[in-house]
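Just one protein chain is left out here, and the rest sit where they should.
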Amino acid sequence: MTAPIIDVKSLDKFYQSYQALYNITLSVEVGEFIALVGPSGCGKTSLLKILAGFEDFNSGTLKLEGKDMREVPPSERPTRMVFQKLALFPHKTVFDNIAFPLKIAKRPKIEIDKKVRQMLELMHLKEEYLNRYPAQLSGGEQQRVALARSLVSSPSILLLDEPLSALDVKLKKSLQAELKRLHRIVGTSFVHVTHDLEEAMMLADRICVMKDGHILQIGAPNDIYYRPEHPFVAGFIGETNLLPTKLTYDENGANFATPGINCNAPIVPAPQLATSLDSNQALLMIRPELISINANTTKDCQMKGEVTEFFVKGATIQYRLRVLGLENEITVDTPSTAEVPISVGQAVRLDFDLNDIFILGA
Amino acid sequence: MSYYRFETRLANFILYGSVIITLVFFYIPIATLVAFSFTESRFLTFPIEGFSLKWYGALFAEKNFLPALWGSLKLAFIVTILSTILGCAAAVAWMRFKFRFQRTFQALTFAPLLFPQLMLGVVMLLWFSILGNFFGFSMSLWSAVLGHVVYITPFALIIIAVQIHGFDDTLEDAARDSGCSNWEVLREITIPILWPGIFSAGIFAFLLSWGNFYLTYSLSGTSRTLPTFVFSGIANGSSPIFPALATLTFIPAMLLVGLADFFRRRAADRLKSGPTDI
Partner (left out) sequence: MRIKNITWTDPKLQILTLPLLVVLFLFFLIPFAMTVMLSFQITKYYQVVWSWDLTTWKDVFTHSYYWVIMARTLKMAMICVVLCVSLSLPVAYALVNRIPSMENHVKILIVFAFLADAILKTFGWVLFFDRSGVLNGFLEMLGFGPAASDILFTPTAAIIGMVYNLLPYTIFTIYLSMARIDRDLIAAAYDSGASKFRTFWEITLPLSKPGLLAGAVLVFVLGLGAFLEPKIMGGGTAPLAAELIRQTFETRVNWPLGASLTILVIGIGALTLIFFGYLLIKLTKLQENTT
């Protein structure tokens, strides 16, 4: 197993008296695509800037490619950054923009020319753009020039600071696909900062969810989605059901008890228990798409409820239900049909499997 | 890595050093004057002999001084009011409207700034002399007022125009939407927000007029103003009276500039938006 290319240990960051990062520990493998996700103010951008060298940190260690980066300026790190506002040099042509890092590194002209053209091809940019200025290109084209400039010197780490957040939906979707393709081709390690968890799930090998300067969870997209260790993480993407539940332990393992839910054997499968549980008061999480309404076969657990509202969302129909014994409403997503099969006020039976639940700390 | 360190140190040295040198440079004559105003002796030699305030007294005793001071003050007040009003109006015309020949208007109102002051004074002097011969009047405070207004209004204009540039006119829309009449919108929204610019422009205009030499010298004729007082005085031989005078003129200027800065900062704080993202 090779050493991680980014190795952060117990890193703290203060801005004057305000602590922006608490005890951050993170390691990124060579060639990995990792996303830093969280709401505004969670510290993800600070962390990115620290990796790039634009901000210093107060305690802990940061190693890139195995070397300690304390006191190393951005120009000497193996990182390249794509800025949120792109930061393309307005007074230089597209060619000069992309060639800039190579020119600084004093590469011979022939090599610069070759590599710039390679980048053009990689980014699907037209050759006649070379002599144009950034202002003359469209938003998507400018994005690709910015990416080209960052990748032209084949850095081992690419840092992306919410590069897609200002774009409209269509452009965003196409560039998201571009990023994923780039990552597969180029093989550079990507660190991508975004506030959009859906984007992170689409692109990243692993996701690091942050809030208020802390890392809440690091894991593969599936883990984050189906096994969130923290209620915030659970609620950060899509909709989910979080029901208070009480745990008791016996020779079978962990038993859960939630009013309104009837199970044959309410034993939590071991992988569905959060590792950070510290009390018997817990939350039971189940994703809306994993609950069936009036299914033909019964599953491990059942609830009885009444539909209070439904929303047609295109590919799915979402129902809100009131379940006897439960204070919260239940949300269920079912695949869409031409006609809404269930109406408001109807009583239904809800089923779900034990393997689809997750118990996390409150 | 050590090159980076070296470079940072060198850059800081150059940058901070140049600021310090520039500030020192700017204040050498001012500090010299202030220091000399307290000398005991009649002669302006260094090192300063003794410490005395007698030259301030001698200054006020000079029979031409108070009339000249009063003349300059009158001049400055009138010019300030006129320049600020005209500059404000012109700034609005510059920034909020579009009209035919706007470029010409802008060029014309901006042009006096670019005239070397002496040239402006000469040109206006010629004109006033001819007018004077024709209509039978001579140069007085009013010719100086006009000269100052022509020269200083562009400055006031620019300061206010900058303030207008960042003006968010949706605030006016909101006010009108809440039922305000045009006059009320002006009074309650527009002017309060533009006030820092207008106030700074006024202070700037006052100081420019107060400290102006070339134009006043050319255009005030026989009326008494500080520049003529100083120029004729120095021509007759230097004496510590003039450093004392200088110090006296610096004090109100310094106070006014400090005041303007205080107001500007207070207004800027009020307009600051919410927390910034990390």
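Note that the chains take the letters A and B in the order they are written out, and that residue 1 is the start of every chain.
Heads up, the rule we're going with is that contacts are C-beta pairs under 8 Å (C-beta built on N, C-alpha and C of every residue); 3 or more make two chains touch, one makes a residue touch a chain.
Note that the coordinates shown come from a computational prediction; the quantities given were computed from them, not determined experimentally.
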item	value
Touching the absent chain when the full complex is considered, from B:I14, B:A61, B:A174 or B:I191	B:I14
Per the touch definition above, residue among A:T2, A:S17 or A:S75 touching the missing chain	A:S75
Positions on chain A where the hidden chain makes contact	52, 54, 73-76, 79-81, 83-91, 100-101, 104-105, 133-136, 139, 142, 149, 153
Touch list for chain B against the chain that is not drawn	3-4, 7-8, 11-12, 14-19, 22-23, 25-30, 32-33, 35-36, 44-47, 86-87, 89-90, 92-93, 95-100, 105, 108-109, 111-112, 114-120, 122-128, 130, 146-147, 149-150, 153, 164-165, 167-169, 204, 207-208, 210-214, 226-227, 230-231, 234, 238, 242-243, 245-246, 249-250, 253-254, 257-258, 261, 265
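Simple rule for what comes next: only the chains that are shown with their structure count from here on.
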item	value
Length of the line joining the C-alpha centres of chain A and chain B, rounded to whole Å	57
Residues of chain A touching chain B in the complex	15, 20, 40-43, 45-46, 71-73, 75-76
Complex contacts: residues of chain B adjacent to chain A	1, 4, 275, 277-278
